[in-house]
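Reading through the structure tokens given below for one structure.
For this view, one protein chain was removed and the others were kept in their places.
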Amino acid sequence: MEILAPLLQYLISGLTNGAIYALIALGFGIIYNATTIINFAQGEMVMLGALCAISIYHVNPSLPLAFAGGVAMVTVIGLVFERLALRPVRDPSPISLIIITVGGAVFIKGIAMLLWGKDPYSLPPFTSNVPIGLGPATILPQNLWVLGVGALLVLFLEAFLRLTLVGKAMRACAYNPRAARLVGISTGRMVQLSFGLSAALGAAGGILIAPLTLGVYDMGTMLGLKGFSAAILGGLGSILGGVLGGLLLGVAESLASGLISSGYRDAVAFLILLVALFIRPQGLLGGKQ
Amino acid sequence: MRLPRLLNRWLLFTAAVFLIALLMENEYYLTLLNFIGIHTLLVVGLNLLMGYAGQISLGHAAFFGLGAYTSGILTVTYGLNPWLAMLAGMIISGVAAFLIGIPALKLRGYYLAMATLGFGVIVYIVFTEAQAWTGGPSGLAGIPALHLAGLSFDTPWKLYLLIWMVVILILILSASIVDSRIGRALRALHDSEAAAESLGVNTQRLKLLIFVWSALYASLAGSLFAHTMNFIAPSSFDIMFSIKLVTMVVVGGMASVWGSLLGAGVLTILPEVLVFFHDFEVVIFGGILMVVMIFLPRGLVRGLLDLKEFRRYKRQGGAFPV
Partner (left out) sequence: MKSRASLVLVAVIMAGLICFGAAGAKAEKKPYVIGGIFSITGPASYLGEPERNTMEMLAAELNAKGGIKGNPVKVVIYDDEGDVTKARLHAEKLLKKDQALTIIGPSLTHTSMAVLPITQQAKTPLISCAAGIGITSPAKERVWTFKTAQTDAMAVSRIYQYLKQHNLTKVAILTVSTGFGVSGKEQLTKQAEEYGIQVVAQEVFGEKDTDMTPQLTKIRGTDAQTVICWGTGPAPALVAKNMKQLGVTIPLIQSHGAASRKFIELAGDAADGIMMPAGKLVVYPLLPDTDPQKAVCQEYDKKYQAQYNKPASSFGGYAYDAMMMLAQALEKAGADRAKIRAALEQTKNFVGVSGVFNMSPEDHNGLTPEAFVMVKIEKGDFKLIE
């Protein structure tokens, strides 16, 4: 019991953070599938989601409205980003696309700093703030919201890609863009859709954790990197892989800081990631290239 | 006739470097040029890796930091001769690159990017947390200036001579590597790994060689940086700096030794110029990065040359060969 009690607590903390990493990783995966681009501005969508929702909440204190409004605004931003920054690219080599999205991330972060200033903001929790006892550990209702809504979003995404026509078209583009075009799928549309969808997922993640972590203009960079790590760990483009990668990374971090050393937390997490990559170069659930 | 022309070019460049320094009446510009020189060393190495061998590294700041910290710790804590410390830094960085390179260079594309990024994060955290050695986030102070035969490199002007001598030597060295057998093998590797392999190139060994080589450049730059600043702190060696280095390579132009110089120059000067925009600086910086990459995806050197060619073709009434 003595040892188990903190372990459970580490697990709760790790899974909550991991769920957010997973949502960001899915954003990376969706865009990668449609375009083979890694969109390094993905983390900034998380930040925008949190800050937009907070602003809406300040005007009209209704959380469902803030959630829906935040996600909608960021989806539009994702679409605009694709239209302005990626569509006009002349020579889409992976490295120049990386630099463009990095530049985009810097740009978006800068704009957010001008709009919202440098101070952090808080968003009230979705429901009560009283910790729930869970055996020897405690959990906040907001942690449950993160895990629950996160799981729902993943299920929804999976269903969308497997069951709807549009989703099937997106998957077709991922497998073979030329063949997809031959059967009449507009690949441009699908690329657009993938950016909108991943922006929405990122925003949802940002709004979900805002009550736990506060919202501030520079929160996106680190989250983006962690999400990218999770996507790679799980295997690029695999939905289940992204989820698994995110959760594993979150739990690894939390256990590392609890059991080994809080100072070397990220170092331990990244070491695990490196070892995993060296053993399985295509990620945990990635297919052979 | 080829050799004298080549020699001419380098002499011309060396002369230009010193002429420019003489024109700089203000030591601030010399300091700026010194940082450009240090960044050039880093970017040339990374460009050999990215532009010629076709392998990405998002962790090059780690080797830069290893060089800087080895120089700093050995000279400050152990009072070692700075030149020996510099050599020690290169050995440590080289060995680190070798060890991480063996498994990492088997990975491809984004997976390699991730592995090098992870390595960079780990090294950065060690700089921050190993406070007994590195002084932690508050940094390591009191790093002495470099000495050579009674001459102390402690003013921007003397440092300028030292740093740019090194830069010129490294540029010449890199240009001759590119023109050598290894350079041709590298380009083959860049175009198609399988084809290079079938031509008898040991691709794995070649990739490792160039990875270690570029780490040595980075380490050298780090040592020079430490002795220029007399002070180092982990924040100079974070992932953002690695990403900035990749940006310098791409903006200057991949697979171009001169492009490296240009990329390092432009991206070191740009923030200084943008300083007048205050808080808008970051936004403008990001914007410029995007616009340059959208319209000149092959970097400034190639991009501007392409534009020139395009105009010439138009003048002659011909079609532009795409």
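Going by the order they are written in, the chains are A and B; count residues from 1 in each one.
Basically, contacts are C-beta pairs under 8 Å (C-beta built on N, C-alpha and C of every residue); 3 or more make two chains touch, one makes a residue touch a chain.
Remember, predicted model here, so these are calculated numbers, not experimental data.
S.K.: Omitted chain: which shown chains does it touch?
M.R.: Checking the complete complex, the chain left out touches A, B.
S.K.: By the contact definition given up top, give the residues of chain A that touch the hidden chain.
M.R.: 6, 9-10, 12-14, 16-17, 113, 118-120, 122, 129, 131, 138, 140, 209, 212-214, 216, 218-219, 222, 254-255, 257-258, 262-263, 265-266
S.K.: Even though one chain is hidden, which residues of chain B still touch it in the full complex?
M.R.: Here the touching residues of chain B are 9, 12-13, 16, 20, 23-29, 31-32, 35, 128-129, 131, 136-139, 141, 156, 229-233, 235-236, 256, 258-259, 261-262, 265-266, 269, 271-273, 275, 278-279, 281-282, 300-301, 304-305, 308.
Definition applied: only the chains that are shown with their structure count from here on.
S.K.: Distance between chain A and chain B based on Cα centroids, please, to the nearest Å.
M.R.: 32
S.K.: Report the residues of chain B in contact with chain A in the complex, numbered from low to high.
M.R.: 50, 56, 103-104, 106-111, 113-115, 117-119, 121-122, 125-126, 128-129, 239, 243, 246-247, 250-251, 254, 279-290, 293-295, 297-298
S.K.: Can you tell me which positions in chain A touch chain B when the two form their complex?
M.R.: Spelled out, the residues of chain A in touch with chain B are 38, 85, 88-96, 98-100, 102-111, 113-114, 225, 228-229, 232, 236, 261, 263-264, 266-267, 270-271, 273-274, 277-278, 281-283, 289.
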